[in-house]
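Here the complex is missing one protein chain, while the rest keep their positions.
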Amino acid sequence: MSKVNITPLADRVLVEPAAAEEKTASGIIIPDTAKEKPQRGVIVAAGNGKKDEPLTVKTGDTVLYGKYAGTEITVEGKDYLIMKESDIFAIINS
Amino acid sequence: MSKVNITPLADRVLVEPAAAEEKTASGIIIPDTAKEKPQRGVIVAAGNGKKDEPLTVKTGDTVLYGKYAGTEITVEGKDYLIMKESDIFAIINS
Amino acid sequence: MSKVNITPLADRVLVEPAAAEEKTASGIIIPDTAKEKPQRGVIVAAGNGKKDEPLTVKTGDTVLYGKYAGTEITVEGKDYLIMKESDIFAIINS
Amino acid sequence: MSKVNITPLADRVLVEPAAAEEKTASGIIIPDTAKEKPQRGVIVAAGNGKKDEPLTVKTGDTVLYGKYAGTEITVEGKDYLIMKESDIFAIINS
Amino acid sequence: MSKVNITPLADRVLVEPAAAEEKTASGIIIPDTAKEKPQRGVIVAAGNGKKDEPLTVKTGDTVLYGKYAGTEITVEGKDYLIMKESDIFAIINS
Amino acid sequence: MSKVNITPLADRVLVEPAAAEEKTASGIIIPDTAKEKPQRGVIVAAGNGKKDEPLTVKTGDTVLYGKYAGTEITVEGKDYLIMKESDIFAIINS
Partner (left out) sequence: MSKVNITPLADRVLVEPAAAEEKTASGIIIPDTAKEKPQRGVIVAAGNGKKDEPLTVKTGDTVLYGKYAGTEITVEGKDYLIMKESDIFAIINS
């Protein structure tokens, strides 16, 4: 997990998306153009929630989210997604 | 019912859809392209509900939902639907 | 009135639509393609209402609803409509 | 005013529309196709209102409403409009 | 100001629009097709407001409103506009 | 600042727009068709605000607003804009 020096506002979280699969289950290398956008990532920074509604997720959680969730932003040369907690479907328990 | 290691957020539930019918009532085998998408499934994981609104459904419930309810996600190689409790029409009593 | 083993959620009700008219008022048999979709039915199962808002209708009530109200679902081989109480216009007093 | 055996739900009322004008002010008979849809009618049944908001109109009131207000329903062979109280503009005092 | 025997519901008011200008400022007669729809009128009847929100305007007030505010209705052969108080921009002080 | 005899309702204010620039910074005269619609004006009348929400701006304030904010109205031969306080971006401190 990366460390970033930004603080999301309110109910927003900064997510580092998992790397797209490089190979199929049977070992075939997937070309870049066929790689699926991952829907899984790790929260690297989380806001303080809205008034009377603290966030449920926290930094370090691995989460599932929708295909079109969030906005891409680049922080210190790395790509992240910034999204609202309500765009997150579920937490993957480790 | 499968067991999964994910926790849906807020008012979301993870549903394992029932298998599509393989034969018609009169025993004719239905080809894959004609199989109807099932609208019935079992809840395999449920969120904690929203503030002051705990969920009514719980893990293990067989539920009915709309044709276009939820988002398909793949967890450990199996297909599930993740949806909000408000997308569920009814519980089937066993 | 049929008996079903399902429990609608929240403010939803399960309605068994009245049979479409088979004959006109003057006795002419109406072909299937000209039959009007009935807007009247009997409630066979009702949810528990929303928080602080119990339902007004109850199982056994004959109700009027809009032409496009509800979603068709099949339970044990019979067709029903599942709709929200707010889709119901009125109760017909017997 | 007709008498009906139905009870509208919540903030709905059942309105018997006034008959369309048969003649112009100068006595010319208006053909059916040119008759204007009346925007005036008498309330023949009223719901109990919403939680903490009883209805202002009551059975017997003559009311004005918008051209496209309400849904047509047929009760015992007569045509009525069922609409929400908020679709009613004003009460005509007799 | 006309007197009417109708009572608008809730936050609605009945407005008698000012007559359209007959002449330009320099005295030229304006043909009917070029007359501008007035945006000014006098309130001839007002509702009782919504729960906990009495109306600010009252019968007799001259008011300004938007070009497309309200619905035209004819009461006893005269044309009026019925609109919500929120469609009124301002009161003209006499 | 003009003086007008109208009282805006609720959270509305009457704004006298600043005159459009007549010359560019370098002194070239701008033809009428190229003049930019000003986004700055002076409040000449303000409403009393909504229930529990008095207005922040007051008569005499110079304000900035969006290009398409408000509705043009003519009062005593002069053009004004009437808009909601929420259409105002900022107050220019003198």
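The chains carry the letters A, B, C, D, E and F, assigned in the order they are written, with residues numbered from 1 in each.
The rule we apply is simple: contacts are C-beta pairs under 8 Å (C-beta built on N, C-alpha and C of every residue); 3 or more make two chains touch, one makes a residue touch a chain.
In this text the structure is predicted, and so the values were computed from the model without any measurement.
K.L.:
Which of A:Thr33, A:Thr71 or A:Ser94 touches the chain that is not shown?
P.N.:
Once the missing chain is taken into account, the touching residue is A:Thr71.
K.L.:
Out of F:Thr24, F:Thr56 or F:Thr74, which residue would touch the omitted chain in the full complex?
P.N.:
F:Thr56
K.L.:
Footprint of the hidden chain on subunit A, which residues?
P.N.:
Within subunit A, the residues touching the omitted chain are 5-10, 12, 14, 45, 47-48, 51, 71, 73, 75, 82.
K.L.:
Using the touch rule from the top, list residues of subunit F that touch the missing partner.
P.N.:
Interface residues of subunit F facing the absent chain: 25, 39, 52-53, 56-57, 64, 66, 85-86, 88-93.
Operating definition for what follows: only the chains that are shown with their structure count from here on.
K.L.:
How many hops, at fewest, get you from subunit D to subunit F via touching chains?
P.N.:
Between subunit D and subunit F, the shortest chain-hopping route counts 2.
K.L.:
Are the interface residues of subunit A and subunit B largely the same numbers on each copy, more than half shared, or largely different?
P.N.:
Homomeric contact, different residues on each side for the most part.
K.L.:
Quick one: report the Å distance separating subunit A from subunit D, using the average Cα coordinate of each chain.
P.N.:
55
K.L.:
Of all the residues in subunit E, which ones touch at least 2 other chains?
P.N.:
Expected reply: no residues.
K.L.:
By the document's touch definition, which label belongs to this structure's chain graph: line, ring, star, complete, or other?
P.N.:
Shape of the chain contacts: a line, open at both ends.
K.L.:
Would you please name all pairs of chains that touch?
P.N.:
Here the touching chain pairs work out to A-B, B-C, C-D, D-E, E-F.
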